[in-house]
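Removed from the display is one protein chain of the complex; every other protein chain stays in position.
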Amino acid sequence: MKTMDLNCDMGESFGAYKLGMDEKVMQYIASANIACGFHAGDPLVMDRTVKMAVEKSVGIGAHPGYPDLLGFGRRSMALTPEEIRQYLVYQMGALKAFCNVHSATLQHVKPHGALYLDAVEDEAIARAVAESIMSLDPDLYFIALAGKKGKTMRQVGEELGLKVVFEAFPDRAYTPEGTLVSRKKPGAVISNPDLVAKRALDMASGFVKAVDGTIIELEVQTLCVHGDNLAAVDLVKTIKKTLEENNIRVKPMGEKIQ
Amino acid sequence: MKTMDLNCDMGESFGAYKLGMDEKVMQYIASANIACGFHAGDPLVMDRTVKMAVEKSVGIGAHPGYPDLLGFGRRSMALTPEEIRQYLVYQMGALKAFCNVHSATLQHVKPHGALYLDAVEDEAIARAVAESIMSLDPDLYFIALAGKKGKTMRQVGEELGLKVVFEAFPDRAYTPEGTLVSRKKPGAVISNPDLVAKRALDMASGFVKAVDGTIIELEVQTLCVHGDNLAAVDLVKTIKKTLEENNIRVKPMGEKIQ
Amino acid sequence: MKTMDLNCDMGESFGAYKLGMDEKVMQYIASANIACGFHAGDPLVMDRTVKMAVEKSVGIGAHPGYPDLLGFGRRSMALTPEEIRQYLVYQMGALKAFCNVHSATLQHVKPHGALYLDAVEDEAIARAVAESIMSLDPDLYFIALAGKKGKTMRQVGEELGLKVVFEAFPDRAYTPEGTLVSRKKPGAVISNPDLVAKRALDMASGFVKAVDGTIIELEVQTLCVHGDNLAAVDLVKTIKKTLEENNIRVKPMGEKIQ
Partner (left out) sequence: MKTMDLNCDMGESFGAYKLGMDEKVMQYIASANIACGFHAGDPLVMDRTVKMAVEKSVGIGAHPGYPDLLGFGRRSMALTPEEIRQYLVYQMGALKAFCNVHSATLQHVKPHGALYLDAVEDEAIARAVAESIMSLDPDLYFIALAGKKGKTMRQVGEELGLKVVFEAFPDRAYTPEGTLVSRKKPGAVISNPDLVAKRALDMASGFVKAVDGTIIELEVQTLCVHGDNLAAVDLVKTIKKTLEENNIRVKPMGEKIQ
């Protein structure tokens, strides 16, 4: 039986500020990337989100970001590899503590926002991210971008001995080169749930259809969908249903099948 | 052979801001209370401080505080017990991660500044602190104020099953009631190293001489000295030397004697 | 012709976090209390909110709070009067700059959340708030709680020569002593728009009916309604309409009538 992970960013609320639809989304996903307090999230939100993930048997991942709450971690910051390493150890450790408290295991790590994009582009940053994960716990899964653009993250992660997991975006259009179409271009984001679910199915079969119709091979172990609006809840739900109807088991990347 | 722990606040620098004389003090103390980034400290400082503690075989403790960098955690904040619990899980977890990275064990927890003082005065706060420690790791030592005033912290900690360790301040004058003389009063702080060392010796023997000469029984397992100026380095050094000359072994609270 | 001010907290969004319904509420109120970045708000939000207030001819006020974004300024902090004074000068100055940029005048100051409540209870805090306003600009209006409980704020403000403006809460129940019924008690908050508008009318006439039916005299120059949900928009709208239908002009406290 084929399997596929389905991940979503969670725990992005902060203090009085509520963001996302975590309660609604959690039941449909397999793995949650939980913000760690630097770009979003706070200790109460982290505790609540970890608890909810445990209740729904969702795999728990750290979603560390740049120390920029004001910019939601979406703005690149010129950090040294040393700074990135220690900022990530700190954030992953904080989330791991909430896992401990709820008798759960930290499953994976996925860098957030600008840190993710910078890791895709810059080997030194990808390496700093991977090293920090390795230094904390070599059993952690490391989510990297699937396809050509994710090559650096993949190589660096594998070189260090990390378990690298490739992710793709079923609601995003792909270029014939296998990269994401820029959000600035029309048609970059696909919103029809059935179409997105169909693409999720393709990805589970190892390919994606590019904007020009080209079929691109893509090794994918986890699908990422954003869950911050009502439509997204429907998207996640439809993807899960469609995959399961096609005998693909939606499960956390770290869950062993007996 | 008698033993005594000697603890000091460490890792209170932040970014470009340097505070304390950690490099000089670390060699004389037995346990370090390391700031966790809320009232002081940052990931780079935490990593460096944990590394230094490991090199000097110093017991590592989390020193969590209120989320108030601007006030250095010295200002009371009206937090709910739930907020205190989760803020502490977060901070302890972050420090624990640096312990993991350096193959060290987190030994103890000591609340910082206003949080410590509030825990002394308010049972609900003491309980929130103790519960957070227990929820993360029941093997952690919990530093509480020695003497009458520390009774609440002690009871709450022991009730939960924590290993409570009592601390006293050899460079502070004590009232006949066994409480610290307010810093606002003359003579509250004792600066003569030999006198402080003599008091440390008394404390290791189970008593302290109050301002009026009364001998007060005091069960003490760890002595706290502040290490943020050159004189303090001398103080720590003299206390350690004096204790050892009197056959009292200065060692981390968590270190087993074979 | 009688007049009444109608104020609402505005500009409480922060970065990616949206809070409140400023766009909808702004058209119905007379004065806006704009967050200044310590407990809520950020420079982009402040600029946008000031611009919007100018467009709707709404009086602009600074709404300074404790430096506690995580707690939204709702948690008391043990600050010194000196700290309160300088934190307020900073925040008022920042908002004033956005007024300058939009050729507007800063009209008033109203402390936020726990700072407001602390100023009501503690004369030293009320004084620190009033002194900071006076030191920046003696022409600023100072919003104080109407009724007995607001006596300290009123006295301190008037003693310093500030123009004190009394505010009441038409959607809150009052005790026979003229204080607000605690939010923890049933019936503390009144949600029926017509009833609230009726009470606003009473307040404009100088009295409020307490929970037991007692008529309490209350000198009121501005009414405060919270505008963070859809129902609140309706509330503000109904109050304004009702006042105007009763020949009470709803206008900013600082606006001169020709």
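Going in written order, the chains are labelled A, B and C, and every chain counts its residues from 1.
Going forward, a contact is a pair of C-beta atoms (placed from the backbone, for glycine too) under 8 Å apart; a residue touches a chain by one contact, two chains touch by 3 or more.
Bear in mind the structure is a predicted one, so any value in this text is a computation, not a measurement.
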Review point. Among the chains included here, which ones are touched by the excluded chain in the whole complex?
Key: A, B, C
Review point. Which listed residue (A:Gly11, A:Gly37, A:Pro67 or A:Gly93) would be found touching the missing chain in the intact complex?
Key: A:Pro67
Point to revise | Residue among B:Leu70, B:Leu117, B:Met134 or B:Ala210 that touches the chain left out of view | key: B:Leu70
Study note, to complete from the structure: Among listed residues C:Phe98, C:Tyr116, C:Tyr141 or C:Phe169, the absent chain is touched only by C:Phe98
Practice item. Kindly state which of the options C:Glu82, C:Glu121, C:Asp194 or C:Glu219 is in contact with the chain not pictured. Key: C:Glu82
Check your understanding: Touching the missing chain, which residues of chain C?
Key -> 37, 43-44, 46-47, 82-83, 86-87, 89-98, 100-101, 135-137
Check your understanding: Where does chain A touch the missing chain, residue by residue?
Key -> 67-68, 70-71, 75-79, 83, 114
Revision key, fill the gap. Note that chain B touches the absent chain at residues 14-17, 19, 40, 42, 69-72, 74
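Keep in mind that, in the parts below, only the chains that are shown with their structure count from here on.
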Review point. If you average the CA atoms of chain B and of chain C, how many Å lie between those two points?
Key: 44
Revision key, fill the gap. Note: chain B sits from chain A at a C-alpha centroid distance in Å of 40
Revision key, fill the gap. Among chain B residues, those touching two or more other chains are 83
